[in-house]
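The complex appears here minus one protein chain, its other protein chains still in place.
The first chain written gets the first letter, and so on, giving A, B and C; residue counts start at 1 in each chain.
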């Protein structure tokens, strides 16, 4: 079958034939229809420091995907059947530690990520443990293919109290734009979105931001304070990974508010603990992955009820063979979500 | 009346006569019996950078105290009566903002602290708004005088889920030692305490620490991992303000665990957000003051039920006139809580 | 001044002159503009068993009102000033017990209710303790006058997890209709409202109910199960006080769901604890009053942000002198909220 492969250490990717994966007794074999391309894939393609330290080529890339069940293992039972459309959680966890057994698999210490630590889903077929597979129940596979990053946004927004809150979203990449929409659907009073790219700000507006502000050209502090009577935002989602955005998050959250951290800064960020955290009495939460599987059920409900429409965030579509164009769109910095069409 | 006064900008304190405070219509006038001396008082005495920026002399110092009601204002009603023993919350808040009206006065934006922003309680008499006064109901005034810092410990410990938790306390000053005892009383599985001063480690052991370890001479990481099967501590209370302790807190907390920040580092601390916070899925909480008045009611119940005994933490006692000796004991670094005897 | 008075034991009310209340040192004197009429007022007018046991005539009725500050007591400070428009929490609580001091004044054991246990606000002027007074900050007094029952609805809805929930509201009186609107604004997936009066069902539809069903003529069970894939409603607000509605609440809530009880049945209701509560693993919560003052702050934010519009629920308006017509409208069973115009 065709697949996108990191063949050897160093920059670059190849589209080539690899063996079709085998369906183990606890697995579901999926014919991939669509797959999402992520910044992580770009890091692997470009072979940055992180990639060089973690990736063991050869490796099939891809951790965001959706498709059709074509085979189920002997121990899978009746949950899945041929022809069903499904997506999957890409973090494969141990399933037996306290975290896994109490709905907290996202922080399992034995996590292996598809497309990073083992072969992934930028391929015609992919085999997943049945425990990781999630039925789409009417959600199209193009949307199913981006439920992994969308899940990060749901995780970030719904672990804060956003009902009636003024929510500040820093960074309007795909996850930030998803977060804007989720916050609106979850009853936020107003969402303020901040970025430096006009196209992304336009997208944030489309997703429901009351204010979409340029980090350098607009007075973000004044806008937040005006909306909140000088208190500051109830919830801040830091999704940019920029050091100055982190400081803005800590400065603009109200006393007693909550900062959800998702963006990954390149370097360590010096933080003034007393002024930025302690004296404000705030809570900071590290958002990793998606809660297994609370977040997935939340997504299914929001999507099938029509209260959250992620489609505007998908801005680019390419066939599998054009992975380089897909990566270029991400590099450009203006893209929303970039999706590969793989399936029939 | 006699009082301890910062008379003018610059180092040094004076014990001198000042006018007895007037009891306003909403106030309770208290004859001070005991008062606790805090690191903050040392900063003010020594006139460090923080003190020079905030303190407006002349100022009566002292924010931790307990004593006897001698007069109540005309609008105070029947809650308090002459002769009752009381202590008080030293943060005077606006009382009308959303935070104040929902049990979150500790993060009111209009907080004024006695002994810092207005005259304090290192004096024979002190007038407090009745809303801030708390009845001791059998708790001795010597203990009542240290309920302010003890409240920081209760706030830190009881806003985490410590039942059955392995709790790591970094820094065994008075608040850290209180935290050890509170965590034990609240059902912690085991408390590991860390410091560099042998006397403080001995005190932590007295307060119930299962392990009291020297930060430099003992293998703290190994001890925590052994106690937790390699997972890390469920809850970490960072009460030292040392940068390396902050990194230890973030390294030794388990995935999904909680770090309570109370110690104030002198400088900004560079934090690797991805490895130290985000990928671990942890929660960080800034502990400021005491929850008004949830924390005070918790203290009253723990103290009167006998499930928590703070007395070993009080290691030094001096009369008002010997404030310099009291400050010297704190400077020494070996002291637990230092208390002034003021009352009759 | 003119006031509506229960002059003596037995049925009937009088509109007559009574002395204008004095403004105590901790009080705010309010010129009443509007007041809401409640089922409780009807019970007092009709002198039913409950009223005969609790009310001590002579008594000025009325616990829902809003108006203008005309005087503030000497100990009130600067929170309120002449000319401000305000409403007030009608439960006067002790202010010093653990419940009162931790944001739970709604369950203070020493509660006295205006218009029930002491003179109320169906009068030209009313004096309230300043702690109970809430600024309207732009909310009209006609709406301010119904924030007391609206607060019951906010309390009921916002102490459940309604984000993304299917919410079932049983009973579409004024509080039920408010609850429909609050649930929608707070991010409910769908609200199903049930009553037996067509006008009330129409009102529930106006407030945002996806389905407004007749308890006897429509198949409520089928509708709830269809909307929830056979699981049952996530949250049920029982606001009718009818025994069969209570059983419907317990039958139609999903396993693990939550039932908010507010409607007061006349008699004891036999409950099958195992089938209706225990084996379903549900939570039941008794809704009394409004959380002091969390609920009031929530209302202010929802109302001023425009995300919740209570105006359709106010269906009848009468001058003070026409209290009998106001009571008749309530007796009729078709009314939403009935408001008295008192002010200038």
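Observations
What we mean here is this: a contact is a pair of C-beta atoms (placed from the backbone, for glycine too) under 8 Å apart; a residue touches a chain by one contact, two chains touch by 3 or more.
In this text, all values refer to a predicted model and were calculated from it rather than measured experimentally.
Note that of C:1, C:18, C:107 or C:223, the residue touching the chain absent from this view is C:107.
Note that of C:57, C:256 or C:333, the residue touching the chain absent from this view is C:256. Among B:66, B:134 or B:158, only B:158 touches the chain left out of the display.
Mapped onto chain B, contacts with the missing chain fall at residues 158, 162-164, 185-187, 189-190, 298, 301-302, 305, 307.
The chain not shown here touches chain C at positions 98-99, 104, 106-109, 230-231, 246, 255-256, 261-262, 264-265, 268-274, 277-289. For chain A, the residues touching the chain absent from view are 25-26, 73-75, 79, 95-96, 98, 101-103, 291-294, 296-297.
Heads up, the rule we're going with is that only the chains that are shown with their structure count from here on.
Taking each chain's centre as the average of its CA atoms, chain B and chain C sit 41 Å apart. Touching two or more other chains at once are residues 98 of chain B.
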